[in-house]
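In this view, the complex is presented without one of its protein chains, the others remaining in place.
Should a chain be cited, it is by its letter among A and B, assigned in written order, with residues numbered from 1 in that chain.
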Amino acid sequence: MTLALEVVDLVKHFGPVRAVDGVSLTVAPGEVLGLVGESGSGKSTLGRCVVRLLPVSAGTVRVNGRDIAGLSRRRLRPLRRDFNIVFQDPASSLNPRMTVGDIIREPLRLHRIGTATTRRRRVDELLDQVGLQTDVGRRYPHELSGGQRQRVSLARALSAGPTLLVADEPTSALDVSVQAAVLNLIGRLQADLGFACLFVTHDLAAVEFLAQRVAVMYLGVLVEIAARSNLFSAPRHPYTQALLSAAPIPDPLLQRRRRRVVLTGEIPSPVNPPSGCRFHPRCPVAVPECARTVPPLRPVGPARELVACHLVHDDGSGPRLA
Amino acid sequence: MSTVELVAADELAATRPAIGARRRVMRRLLRNPLAVGGLAVVVVAVGAALLADVVSPYAYDQTDFGAALQPPSGSHWFGTDELGRDQLSRVLFGLRASVLVAVMSVALSMAVGVPLGLAAGFYGLVDPVVSRLTDTLLSFPFLVLAVGLAAILGPSLTTATVAIGIAQVPAVIRVTRGETLRLRGLDFVAAAVADGATDGVVLRRHIFPNAVNALIVQATVAAPAAIIGESVLSFLGLGIRPPDPSLGVMLASAQPLFRDGPWMAVIPGLVIVAVTLGLNLLGDGLRDALDPREAPR
Partner (left out) sequence: MKPPLLTVDGLTVLFRTEDGPVLAVDAASFDVAEREVLAIVGESGCGKSVTALALTRLLPGSASIGGSVSLTGRSLLSLGESQLRDVRGRDIAYVFQEPMTSLNPVLTVGRQIGEVLRRHQGLRGAAVTRRATELLDMVGIPLPGRRVGEYPHQLSGGMRQRVMIAMAIACRPKLLIADEPTTALDVTVQAGILDVLRDLRGEIGMAVLLITHDLGVVADIADRVVVMYAGRVIEQAPTEQLFAHHGHHYTHGLLDAVPNPARHAEGGLREIPGRVPTMRSSPDACTFADRCGSADDTCRTARPDLAPGPAGHLVRCWHPLQPANAVLPADIGEGPR
């Protein structure tokens, strides 16, 4: 089985800022991998590197087995049929001077797929799939609401039939009720069309709804990858535990009864990450070893899930913070 | 705007109904009395210039020594000059020359400046090269440039157009480069790249169409400067030369005769002021109307 996405030791530096510092992950065909992290984690940078919107400093990115990290832009272009991305901000992700129909049609035109007639039909088909009426195709972005614009973005990204979609915070700029609609839509499209999805977000609830596996990033590196239910019911890495603990649950009885993990300090600058385990200065259970050596991302437990922590044992057991 | 007003404005912007952007701009423009005034003046001036052949009561070089140096009257609304030529006709044809120079010089500056600005904003390696070029152009005072060109090409309407056009190029480059840099960072450009667009497609379909608004504003700033520029150059003998009509030439020939016929200088001068002011007001109004923020009340 060829993986939809295989990232090996990806590194992306912006000068002194080490935004992504050695990340490896995989996404199987038809799978949704959630990638969560806070600001400075490098998750958005990773997402953009995966679709080669940013040149990669080092490492490999294989989409359907083809390494796209080292390709020239000319050779890369035809391969772009196979992967695409939707962005966070509905206000700036659509060209204000193009009609919705033209926007959706763009990948078909650029990759010379079909004829004028078949393209028009495909646009109508896509509009229908994302829950918009066909006359929306004649409208301009400013006439649409945020939720509608995100639907158009999805239609555009999926029009050439990619096998991999990167979704970079697709719902973060939307109202709660609209978020629900868009999340539902992504779930439905993913089930119907079968594309693999790298779902980048800081919203844990959205990830829990949509993803099968979840990867957690902190300051440019991965700290944990696990199956969704395992990650949420029994997080292993101290940062994952703190993250889950900090996200408030919309249920006052539960929320006020919870015991919370309180982290000290703030996220350090990616220019000068801490030595050893990057999380150690804020970790409530750090030991001297944590400052000395970098913990490798290694498989633990019966399900062979990945954690990067010195205090987690091979059988999967480890510190429980709260 | 204060933070507070911004908060309220954002909430209001979310409620704005879906009127076409162009219609909204027109509406805002028309609601501004100064802009409307400017627009009216410009329309009259351009109309007169285009229709000079038809509207002008006399030919611009038609002499009538019997009617020389006459103040404004029924048969000569703007009076006559020392050769008996009808001033109104000369003003109309002079306006035509001014409009021609304004349009052609702006077109020239755009034709040269827009590609350079796009390249500078898009390609980091090209940027410093273009900046040096812009600095070089800016280091020549306008008149020195014009004198130099007149020496090479001989004074004419073309010389004036080229001189003014070149003088405008740095501004066009600056505006285009600025817009390119801004637009480059927007998500829809990244989406185009992800869709498989080449640089050419990105610049043509995504960046340039969205930079047009700023260029329109630039044109409305450049046009009045061009009109004044042409008048100055012709006045100094570096542009249009008599007997060809030009407001600047009229001013030059009216200068020694000011005591005999002040209308010969005042009227062309007023026309220059009126057209320039009109263009400026229209430009200001357009800039405000194109601004996505709510108009202050």
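Everything that follows uses one rule, which is that a contact is a pair of C-beta atoms (placed from the backbone, for glycine too) under 8 Å apart; a residue touches a chain by one contact, two chains touch by 3 or more.
None of the values given here were measured: they were computed from a predicted structure.
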item	value
Contact residue for the chain not shown (choose from A:Asp9, A:Glu125 or A:Asp251)	A:Asp251
Selected from A:Ala205, A:Val271 or A:Val287 as touching the chain missing from the view	A:Ala205
Touch criterion as defined above, residue of A:Ala91, A:Ile113 or A:Ala181 at the omitted chain	A:Ala181
Chain A residues touching the omitted chain (full complex)	38-39, 145, 175-181, 183-184, 187, 202, 204-206, 208-209, 212, 228-229, 232, 242-243, 246-256, 260, 262-263, 265-267
Contact footprint on chain B, counting only the chain that is left out	3-5, 7-9, 11-12, 14-17, 19, 27-28, 31, 294-297
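In the analysis below, only the chains that are shown with their structure count from here on.
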item	value
In the complex, chain A residues that touch chain B	48, 51, 53, 77-78, 80-81, 83-85, 87-89, 92-98, 106-107, 110-111, 139-140, 142-144, 153, 156-157, 160
Residue ranges of chain B in contact with chain A within the complex	18, 20-21, 186-188, 190-198, 201, 205-206, 209-210
